[in-house]
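Note that this complex is displayed minus one protein chain, with the remaining chains in position.
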Amino acid sequence: MIVTEPIDLATLLQQAHRAEAGAVVLFSGEVRNNHKNKSVNYLEYEAYIPMAETAMEAIVQQAIQQWQLQYAAAVHRIGKIKVSESAVAVITAHAHRNEAYEANQYIIERIKSEVPIWKCEHYTDGTHEWGKNERSL
Amino acid sequence: MIVTEPIDLATLLQQAHRAEAGAVVLFSGEVRNNHKNKSVNYLEYEAYIPMAETAMEAIVQQAIQQWQLQYAAAVHRIGKIKVSESAVAVITAHAHRNEAYEANQYIIERIKSEVPIWKCEHYTDGTHEWGKNERSL
Amino acid sequence: MKITLVTFASLKEFLPADTEITIEQQATISELRRELVQRIPAIANILKSSRFAVMEALVDDETVLHEHEIVYIIPPSSGG
Partner (left out) sequence: MKITLVTFASLKEFLPADTEITIEQQATISELRRELVQRIPAIANILKSSRFAVMEALVDDETVLHEHEIVYIIPPSSGG
């Protein structure tokens, strides 16, 4: 899911409890105040929304199948995001903890490398720079 | 920290945001409705509180040093805990996500194997069984 | 024929988000790539690692374009 408002981690968590799940893992990717030794003012995210939503949902469904998760969800925020705010959140619930961690990491890795969402770092010195993904496509 | 009241995951999360941290990982270990094919009514946890608190704090501090975490905390609840409620929560914040996940898993593994806390499963058929740790000390 | 290009992220700094261009009838994605690099050499690298989409579906280099189509140019993801 793509949202423009702040991500509400507490509500995400509330929705993830399942009677059959012994482990819930939440990942929150947050805006750091520094990047490559430059001081960050804020980030701005842009998405090709319809494809981004489809791609995120497909990744989540794939993880649910692969690990037999009780629950999984992913949310990415776009627009201006301030330092310490959450840009992306992934939540997974599984009977056992190793699977909950593993599936959670799988989802965030694939979101970062495949989903058409782009980050622009705005520095306190007034410059900006579009994010580059280390991995190629 | 050992608590007897429900663990407030939302507040734990709120305390974990750090301007230098790009990743926050929260693990919640929750009571499952089944164990070894038996239907679980509730769990009851007991601790040797002073040693458990000291041990948990030492594990958290060790993880902070080892991974250079921006923040870490662990809470275990004792007493009667109902299905889907959180029995233990671990939260870690780091500049980068791999370290946040790894340190989080490290903390929960050590809590489960070393901290003097014990679980008793109470089944819906009225029987109960004290938890056995698969690993020996 | 005329097609519309939709760009994102750093590509927008070279090619406005919504640009109409004229290319040969029956041009393929691969020919569109070449054409764009000729017009704006600075985007050669980004284009090389970009994917293209039409109607919310990724298309490959051999896909033939049609008049008035809207082509989305999707640079490497940098979300999360």
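Just so it is clear, A, B and C label the chains in written order, and each chain counts residues from 1 on its own.
Simple rule for what comes next: a contact is a pair of C-beta atoms (placed from the backbone, for glycine too) under 8 Å apart; a residue touches a chain by one contact, two chains touch by 3 or more.
Computed from a predicted structure; not experimentally measured.
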{"item": "Neighbouring shown chains of the undisplayed chain, as defined at the top", "value": "B"}
{"item": "Candidates B:Asp8, B:Glu46 or B:Glu85 - the one touching the absent chain", "value": "B:Glu46"}
{"item": "Identified contact with the non-displayed chain, of B:Val60, B:Ala73 or B:Ile108", "value": "B:Ile108"}
{"item": "Subunit B residues touching the omitted chain (full complex)", "value": "29, 45-48, 50-52, 54, 76, 87-88, 108, 111-120, 130-133, 135-137"}
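Note that in this section only the chains that are shown with their structure count from here on.
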{"item": "Chain centre separation (subunit A, subunit B; CA means) in Å", "value": "23"}
{"item": "Inter-centroid spacing, subunit C versus subunit B (mean Cα positions, whole Å)", "value": "50"}
{"item": "Set of subunit B residues in contact with two or more other chains", "value": "none"}
